[in-house]
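All protein chains but one are shown in place.
Should a chain be cited, it is by its letter among A and B, assigned in written order, with residues numbered from 1 in that chain.
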Amino acid sequence: MITPDTAGRIGRRSILATAAAAAVAPLGSPFIIAARGETPLRIGMVDPLTGVYAAPARNEVMGAQLAVARINAAGGLLGRQVELLVEDSANDVGTGVQKARKLIERDHVDFMIGDVNSAVAQAIAQVTAENKVLHVVSGGHTDTITGKDCHWNVYRVCNTTRMEANAVSEVLFRKYGRKWHFITPDYAFGHTLQTAIEANLKRLGGIETGAELTPLGTSDFSPYLIKARAANPNVLILLVQGQDMVNCLKQIVQFGINRQIPVAGTQQELESLEGLPPDARIGTWMFEWYWNQPGVPHLPEFVADIRRVNGGKVPTARHWFGYTSVMTFALVAAQEKTTDAVKLAHALGGFELPPEVKLQPNRVTYRAGDHQLMLSAFIGSAQAHGGADPEDLFKMDQVVAGDSVAPPVADTGCTLTWPT
Amino acid sequence: MSAAGRTGAPVPLAIWVLLLLAPFWLGPVGGYTALGTRVLVLGLAAMSLNLLLGFTGVLSFGHAAWFGLGAYGAGLALKFVALSTPLALLLGTLTGGLAGALLGALIVHRRGIYFAMVTIAFGQVFYYIAYRWNSLTGGDDGLRGFARQDITLGPWHLDIAGNGTAFYYFVLTCFAVAVGLMALLLRSPFGRTLLAIRENERRARFLGIPVELHIWIAFALSCVFISFAGALYALLNNFADPNNLHYSLSGDLVIMAVLGGMRSFWGPLLGAAVFVVLQDYVSSLTTNWMSFVGLLFVLVVLFFPRGLLGILRRQGTA
Partner (left out) sequence: MTQLLLFNVTNGLIIGAFYVLMALGLSLIINLSGVINFAHGGFLALGGYLAFTLSPFLGFWGALLVSPLLTAALGLVLERLLIRRLYGRDPLYSLLLTFGLAFIFEDATRFVWGAQGLPVTIPDFLGQPLSPDLFFITWYRLFMVGVVAVSVGGLFLLLRHTRLGIRIRAGTLDLETVSTLGVNVGRLRALNFGVGIFLAGLSGVLAGGQLGLDPTMGAGLLMPSFIAIIVGGVGSLPGTLVGGLLIGVASGVTAVFLPSASEAVMYVLMALVLLARPRGLLGEEGLMT
């Protein structure tokens, strides 16, 4: 298996040693402490450790490794140690599918996690469904994964675009007013996200002054920003992600557009804010998970454990996705006392994450109808400098429960077909 | 020394035996059937490229474009035309083959570095089309929503959709047909003429050979074969994505050909096998696999420019 550079080099068979080295707090009840020495239980993880999504992917892996270390330190799962086999999809569908097949056919993994890239995630989902392997999509947001293209064996931890849209629309409307202008990445993710927000805007009685469709990987946003400024909206809604988000925000600040038109959007990530110069850390956003939530039990231990393996840096939402993906398998397998994919997939419908795992205030459950995790949305604004902690770059205003923003199952287009 | 069959009977025979028995020996040595299928598909692609690279002496560095077009052609056929695997293969091959033939006509007068640069740049045109034309190709998300279909011939039913081993043999059959055609082509007078152009273009021209026409036909045929490989790749993954057309895949295919030995018929297949297995293996061991692959490029260029089969042959004749 492979590990991110920051976590040091770890050989394939030495995950058990890692568990000890991580010096983790033993977890309580859900895990059965029993005999060792049996073949380990294997979790396969396919993520783009190289390429443009390398940063979030490596964070997901780190989170997953922490989960495995904690499980093993607490005696393993179903009496067996857990082994995490990580493969690089290199942000390429062909490679991702290949690696998934390798993990299933050769390594006989019991569960599968992946991928940050929605396209790879969907392609892997076809393979896991074909081979009846329980699969958690850790970081791909495209709606169809738990919508039109859903599978009986596939659950998803991160949000859908419609959940993101619903979480922020009303807040932004109240805060900024009714005239919105969009900067949207020109591919499926951006399109569905914009459509979802537009529907909300219309319902709230707002108007859209225009939408700039920017090609994925745009480095110069000035043509779009000029048009957007000329339209004179109340707020500029940024739906771009990753490096595009970084470039767009930087240019907005350089051009001084933010002094006339406030900036906001849906999903924002700590990875992006940290890649920005301080004066460009602006705007109202939602985080899918945030590390600094006062009064949430078990959170400080999680932050401390990640810091230990992450060069002192705090966990991002991606760490939590990876962590939660592994914990999902562990919890449900321990509860059902089996690794049978069909039984576990059934049991996960409606399954609620315990406080040790959810690390947020609201109830967090997997919805039975579309296999989507109902995680909370953290709404607030970016800040130039953290207060007590330099990485506290987000000022949280409110936490919205996931089931209050998710569209009803009937609207997702998901029809689950179970194997007979 | 160059054309098919001249390597002597034992090598091709050994290759066919190994390929035929692959599903049985891959597992015990730590492989898996899908890896074998991937080697076959990429090996076929590298061999197609080598028609041009090794046997005509023309450096195309954008061949992934035609490979990817084959993949998208096959995927679109399955998605929008009909649920038929043979039809998908046919349409995929035609898509890439026709596009390649058209473009070949535009650039066939260029040589050397210029030819390489133009092929890279034009290859990227198709990459951007696949990447940007969301409504047709799915853009960055790739083309999905299609799956290879079982093949029924009268009472005979081939479960290639659900059975990985059956699909391997299906791909092997396709591979055998394509490789057979390539071998026939290279043994024909046309193939001999290509060699003559490779060895000395000026002399070939003086002999009255229409060099441009020959290179254009070789380019087009090479595109047809590689599109066929691309179509098979789409069936292997049940997916087509823009990376199938990216110049980095072109580079991979060229290194496979060179690594195995681009002056020999089977070299590119061997190169593909080594490259795919090595990448698969190393990328499981370390996140820094890119450095190893890069190092492989450097080492091959510096120490094995004639490729593995080139070395073997030299030792054989020495």
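Going forward, a contact is a pair of C-beta atoms (placed from the backbone, for glycine too) under 8 Å apart; a residue touches a chain by one contact, two chains touch by 3 or more.
What you see is a predicted model; the values in this text were computed from it and never measured.
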> Missing chain touches which shown chains?
Replying inline: A, B
> Which residue among B:Phe122, B:Tyr168, B:Phe225 or B:Phe275 touches the omitted chain?
Replying inline: B:Phe122
> Of A:Gly256, A:Gly295 or A:Pro408, which one is in contact with the hidden chain?
Replying inline: A:Gly256
> Of the residues in chain A, which ones touch the absent chain?
Replying inline: 4-6, 49-52, 54-55, 57-58, 186, 212-215, 217, 219-220, 222-227, 229-230, 243, 246-247, 250, 253-257, 271-272, 274-277
>> Which parts of chain B face the unshown chain closely enough to count as touching?
In response: 53, 59, 61, 106-107, 109-114, 116-118, 120-122, 124-125, 128-129, 132-133, 251, 254-255, 258, 288-291, 293-298, 300-302, 305
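Here is the rule we go by: only the chains that are shown with their structure count from here on.
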>> Applying the document's contact rule, which stretches of chain A touch chain B when the two form their complex?
In response: 1-5, 9, 12, 49-50, 58, 85, 87-88, 90-94, 97-98, 101-102, 105-106, 118-119, 122-123, 126, 130, 142, 149, 186-189, 191, 215-216
> Which residues, counting only chain B, touch chain A once they are in their complex?
Replying inline: 27, 30-35, 38, 131-132, 134, 138-142, 144-145, 147, 162, 164, 233, 236-241, 243-244, 280, 283-290
